[in-house]
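Left out: one protein chain. Kept in place: all the others.
Chain nomenclature is as follows: A, B and C, assigned in order of appearance, with residue numbering initiated at 1 for each chain independently.
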Amino acid sequence: MDLRELVAAMFLFALIVMPLESLQAQSVRPPANAVNQGIDKQIDEQIGTSNTLGTNSQSDYWRDLRHGKDGLATSGQSGRKLIQAQGEQWRIVRKTYIVKYGGWVLATAIFLIVLFYLIRGKIRLKAGRSGETISRFSLPHRTAHWFMASIFILLSISGLILLLGRTVLMPVIGKNAHSIVASAAMQGHNLFGPLFIVALIWLTFMFIRGNFFQMADLKWILKGGGLLGPHASAGHYNFGEKGWFWLVVIAGSIMAITGMILEFPWLAESLQLLQISVIVHAIGAIALISAALGHIYIGTLGMEGALDSMTTGDVDVVWAKEHHDLWYEEVTGQKVANPEAEGSQSIPDHNQISAQSQTTET
Amino acid sequence: MLRKKIGEVAKGPRLSSALKEMTKGTVDRRTFLKKSGLAVGGIGAAATLTGGRVQKAHAAGSDAKVELKKSVCTNCSVGCTVMAEVQNGVWIGQEPGFDSPFNLGAHCAKGAAAREAAHGDRRLKYPTKLVDGKWKRISWDEAINEVGDIMLDIKKTSGPDSVYWLGSAKHSNEQAYLFRKFYAFWGSNNGDHQARICHSTTVAGVANTWGYGAMTNSYNDIHNSKAMILIGSNPTEAHPVAMQHLMKAKENNNAPLIVCDPRFTRTAAKATEYVRMRPGTDVALIWGILWHILENGWEDKEYIRQRVWGMNYIAEEVARWNPEECERVTGVPGSQLKRVARTLANNRPGTLIWCMGGTQHTNGNNNTRAYCILQLALGNIGKSGGGANIFRGHDNVQGATDFCVLSHSLPGYYGLKKGSWQHWARVWDVSYDYLLGKFASEKLMQSKGIPVSRWIDGVLEDKKNMDQPDNLRAMVFWGHAPNSQTRGGEMKTAMEKLDLLVVIDPYPTVSAVMHDRKDGVYLLPATTQYETYGSVTASNRSLQWREKVIEPVFESLPDHTIMYKFATKLGFADEMFKNIAINNDEPMVEDITREFNKGMWTIGYTGQSPERLKLHMANQHTFDKTTLQAKGGPADGEYYGLPWPCWGTADIKHPGTPNLYDPSKPVAEGGLCFRNRFGLKSPEKWGSENLLADGSYPVDSEIKDGYPEFTMGMLKKLGWDSDLTADERSFIEGLSGDKTNWKVDLTGGIQRVAIKHGCAPFGNAKARTVVWNFPDPIPTHREPLYTPRRDLLDKYATYADKQAYRLPTMYASIQKNDYSKDYPIILTSGRLVEYEGGGDESRSNPWLAELQQDMFVEINTADANNIGIRDGEMVWVETPEKSKIRVKAMLTERVGKGVAFLPFHFGGHFQGKDLRSKYPEGADPYVLGEAANTVMTYGYDSVTQMQESKVSLCKITRA
Amino acid sequence: MSLLQIFEGPLFYIAVTVFMIGATWRILGIIAIGRKTDISPPKASANVGFIAGNLRHFLPRKVFAKRTWVHIVAGYSFHLGLFVLVIFAAPHITFFHDRIWDIRWPALPRWGLIIAAQFAFAGLIMLWVRRFSDPVMRLISDWDDHIGSWLTFLVMLTGCLALQESHDALKATHMLFVDIWLIYFPFSRLMHAMTFFLSRGYTGATYGRKGMNL
Partner (left out) sequence: MARMKFLCDAERCIECNSCVTACKNEHEIPWGINRRRVVTLSDGKPGERSISVACMHCSDAPCMAVCPVDCFYQTANGVVLHDKDLCIGCGYCFFACPFGAPQYPQAGNFGSRGKMDKCTFCAGGPEDDHSAEEFKKYGRNRIAEGKLPICAEMCSTKALLAGDGNIVSNIYRERVVGRGFGSGAWGWGRAYIGEGRT
């Protein structure tokens, strides 16, 4: 069965399947001898590496291990290695850093968002909705976005259960229930993983246009994105969005690669690679999720009119002017009056603009 | 819920017993309990045995009680006790047999997986015959009748000698004895078994040196060795449990462990000194060592004076083997051999261990004799801790050899002379003429039959070159794997030329598939030894009694039952089983034992009655783990398994002989001296010197010097005949009066009296180092037939061709051709720990098969790089006789440059062709592979026809 | 009696019954409507039209193809994926065998099952996303559509979450949704699975009769 799976998988993914034996670490750390360290040292000094009893002394033997000499195992999935010491490091990193701080990072992210909400509140349209709209995202764009979104959510939830379940969930719902949830989470995670890759590729192609950095972004940065301070003008995408896009693309690809390695272990040359993948995957996940929280906030609660762009695809001109003035100008070919000035000035132009916008639309 | 089982902890006795013997027995129950601070019998004690096994039966009513059955492992000759847990007739588990003095609970991979034999997933399940290329299930009666008719027809047309009865070392003593008797009653000497290709040269060489051909001491006695030298022996893979005993000597006595082998074996890895020699140069090597010993006067002069004859002749030969010459031939530097010699001289007594590496050569008998001579020179024979410890291969190869399932002797090495036949006729309670009537002629009756190694030629040879009326036309493989025999290519042809091919075996074996026959093949399922009972002789001559673990699985039958069925069909059952009770076709095993007890005087198989053997098995724990002697208990003072010779009848309660030729004990208590077997004087060509021992004799001997073997006349001269009872005397007088020899005295009177007076019945002589009746009276080095060293041929050429065992045998005519150009690499073969023999059984055992899934060839990295082979690639190994096999290449330093090694357990592939489809449904082993012996070449020992499977030449190319 | 036993036992059989009866009733109903009589002389065979109509609609019209490729791809990947899942998943085959009939057929290896699932999920998600993000679709979709999609999604999801095949709880959840789905099926747009060929056929027949080239 296993074998057939392997063969088929090879065929499917046209990849060289590493035999399971090779799932082992590259170098080995000999343990300090528990019973008679002292004695050994003396004897090694006395008898050197070989003695009349022929049996090469301790030191030789451990040296072999230290040089990561492969053994020859007659059997077993664990192959030729005696000790894979990375396991220990991996455990420490995962347990004491990832799980611990990962959790805190997320918590902090949420906290900051709440804090921001309390301080800044919902970013309203200064001029209120005009009712006039400009098309921002086409249907395929939206589909791609929501496709990614749904996969992302499924993966985040299942992933977080696997990462933090034992610390957060288990104490609450108990071992058995938690194991059930975790089992579901793992199966789900493994199943949706590959879809994430599809989504990612699609998303990248759909959104890469307009996501390259420009001078405007520099100003935007200097103005701190205008979140707190004065307005910062931006094109179709502002720096924040671009940053988010590239984060998704880059971090996403890393997640995809590490994910695949973990999903198809025989792709990994060594256990070490798997261990590293787990770590990187976790870090990437934390980063993406916390960023995503921000993205979701600003896309929904945080900013009036933002959500429209992903539901209907058409945004209110006011929104456009206030948040993506450069884009607005580009689309309509009209200068946006200084947003800092009285909105009243700009109101008369509305019909014209919308007319313009329609024309540009059609 | 997850915190569980506080205090479920091993009870003391087990741990201590488990560990006691591997240390110096310090951990006894009390100390354990003290140290571990456990309450005596916690939950541990509470847990009843049944509890643990309930689920193992996977069967209803599984709360039935679990019985413990004691059997003996059927793999190698160590004789490990297998403790079987049986519930409702299901073999549900194995426990370590801690009480067994041989293995102390230990097993190797094979022993630990013994239970699978009873699952028998891949067993041959019912009688099957080949009908135009298809396997057809038939009933036992059909099988017996059809086979029997064909045989009778062959007997009519070509004579009894055209049917070959190939027995097995896997038979119990009773079955082996019965089998030998069987083909005697059939009327032919064309029967044999694996011993021929295993230790026949040992038996010939050793027996002709000091009397008996068996391992002189025991595995356990190695505990006393101060030095161990292994030549062509690899116990870590072939006798793993024996290593336990070697390790003990190595650790407790700081005994150096010297390994001489062309391969850096796993044993060598544990050695203190490893000597890498060129395959087939054993004699040269030994003489090289002996050269230093004699040179420095390290030999035991007094010992030699008293107990060894002809050392002066040896000295002359050895003198020619100075370090330079020795290195030129063996490739071993003189300095190292000097070190070895000194080590052996300084650490006495030392034991010498050899196996196939020494025996399987065209001059195998020279090798074995050379080994003996080395030990004699050191004065190591007949001493505890010394001895020639010859590890036998199969579980009962010693027994089967003792019962002479061979083509050249009757049970007990009586030979084939008229007297021998008459002796056995008396034991069997039939007339000599009755037996004679069965044979084609008295000449054939008294002439050696074809040995198993040569059956191929028995079929293929032109009949006018043969010393028997016709070719072999029927082969019966009764527990023999053909892939353990060389010349596979020709064997295929031979198999196809036969009229009838019968395989009687628990597994189909390679015999079922390697040929392209369309019919005339019968496969009859025999049981394993776990499905029957009887005695088995371990390498150290101890007999152990097996209990029946389970009833025969599927339709398989015990071998002795099958023999009875055939005997009935062939029409000699009544005479053959005259004194053996039969219950529904199964001969009573104990009766068989008692019958051979009546006749096996020569080697003392007479004292081991079933009762005594069962007693020993039941009281294993009372025997000392080093001396093997019972301390108290019902078997007080006896040695475990009554190692033969166990003199006299069971009633005189001889304890058995733990170490042969050891004069430090009275004969009555297991002491001995060398056997007087070769006359009183050497022939004048060899100075007609006195062969009797000189001033050496077993303790309490009333004759304080050497003496010839006992006869009635001798008793009278000594005036001891008065000790004979009336019936003893009357029988002896009735037999042949004063000439009556102790060997044929069915009452055992003569030896009883001899022993009473502290004398060994077989006399007290010197060991002879010169065997004047052998082709090489003094062991001499001879190059293998396929040798790469043409430069040595002028000095060390092989024998001239000759007629032997009814067949022309080639030596010089092969050696004269130079193959070393096209076939530059020396090819040798050997064992793997997971498999055994032809491997059909072990390769059908998933627990073992999983561990070795590929047939491979070990090639030295340098050679491989020169040829351009990478590790794990498939390669062709081809030998001069033009057969070739396709195997995986394993690059390793284990073999020296210019040497390649093949494990011989694989089968089921033939010259690159996978034969799996040809096996009967569901009986194909899990693992198949090329048989090494498909490519192993011609070459037979000059005395015993042992096959040359350790040296050939080959060419390795990428596949 | 454990929840699982209930969900895959009685409740399941009830659901199946409801499903069967309901579905048959619906179909009979539709057939009962019959075709409104057309007195004009037929220009071509209505039956051919019926079949042609069915076949024709498996492929989009060129004019739409470019604009609707997403949901065509999605649609196919969902429906085919789901079909494979339902029919060839080893656990399903066993379940059918144990619960419904005594026949078996070769199952997909695990990886095949998962790949099928992935197609199905991808398709379903895309279709649903489109349903609410395409103004037209959003307009014409009512609760029935959304519930249908969601039920199906949940059935698939719970199924895939139970892939380890080791926890009854997970299997039970899956079965529960299956049961609900079955019961919901006949009375919802899910029926399209059984009726689409009728509608397509109907149009096909009428047009065919009129001799239109489909």
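Note that a contact is a pair of C-beta atoms (placed from the backbone, for glycine too) under 8 Å apart; a residue touches a chain by one contact, two chains touch by 3 or more.
Only a predicted model underlies this, so the values are computations on that prediction, with no experimental measurement involved.
Engineer: Could you tell me which displayed chains border the chain that was left out of the figure?
Structural biologist: Taking every chain of the complex into account, the missing one touches A, B, C.
Engineer: Based on the whole complex, identify which of B:Met243, B:Met563, B:Met714 or B:Val875 touches the chain you can't see.
Structural biologist: Result: among the candidates, B:Met243 touches the missing chain.
Engineer: Which of A:Leu271, A:Ala292 or A:Val331 touches the chain that is not shown?
Structural biologist: A:Leu271
Engineer: Return the single residue from B:Asn252, B:Asn312 or B:Asn773 that touches the missing chain.
Structural biologist: Once the missing chain is taken into account, the touching residue is B:Asn252.
Engineer: Counting contacts across the full complex, list the positions on chain C that touch the omitted chain.
Structural biologist: Chain C touches the chain not shown through residues 110-111, 114, 163-164, 166.
Engineer: What chain A residues would touch the chain not displayed?
Structural biologist: For chain A, the residues touching the absent chain are 1-3, 5-6, 9, 20, 23-24, 30-37, 39-40, 43-44, 47, 51, 53, 55-58, 60-61, 64-65, 69, 71-85, 87-88, 90-91, 94-95, 162-163, 165-166, 170, 175-176, 178-179, 182-183, 186-187, 189-191, 262-266, 271, 274-275, 278.
Engineer: On chain B, what residues meet the omitted chain?
Structural biologist: Those residues of chain B that touch the unshown chain are 1-11, 14-15, 18-19, 21-24, 26-27, 32, 35-38, 41, 43-45, 47, 49, 51-56, 93-94, 96, 98, 103-116, 236-237, 240-241, 243-244, 247, 251-252, 254, 264, 266-267, 269-270, 274, 833-834, 846-848, 850-851, 858, 892-894.
Just so it is clear, only the chains that are shown with their structure count from here on.
Engineer: Report the inter-chain centroid distance for chain B and chain C in whole angstrom, where each centroid is the mean of the CA atoms.
Structural biologist: 73
Engineer: Which parts of chain A, given as residue numbers and ranges, touch two or more other chains?
Structural biologist: none
Engineer: Over in the complex, which chain A residues touch chain C? Could you list them?
Structural biologist: 1, 4-5, 8-9, 12, 139-140, 142-143, 146-147, 150-151, 179-180, 183-188, 190-192, 194-195, 198, 310-313
Engineer: Over in the complex, which chain C residues touch chain A? Could you list them?
Structural biologist: Those residues of chain C that touch chain A are 70, 109-112, 114-115, 117-118, 121-122, 125-126, 129-130, 132-135, 157, 160-164, 166-167, 169-170.
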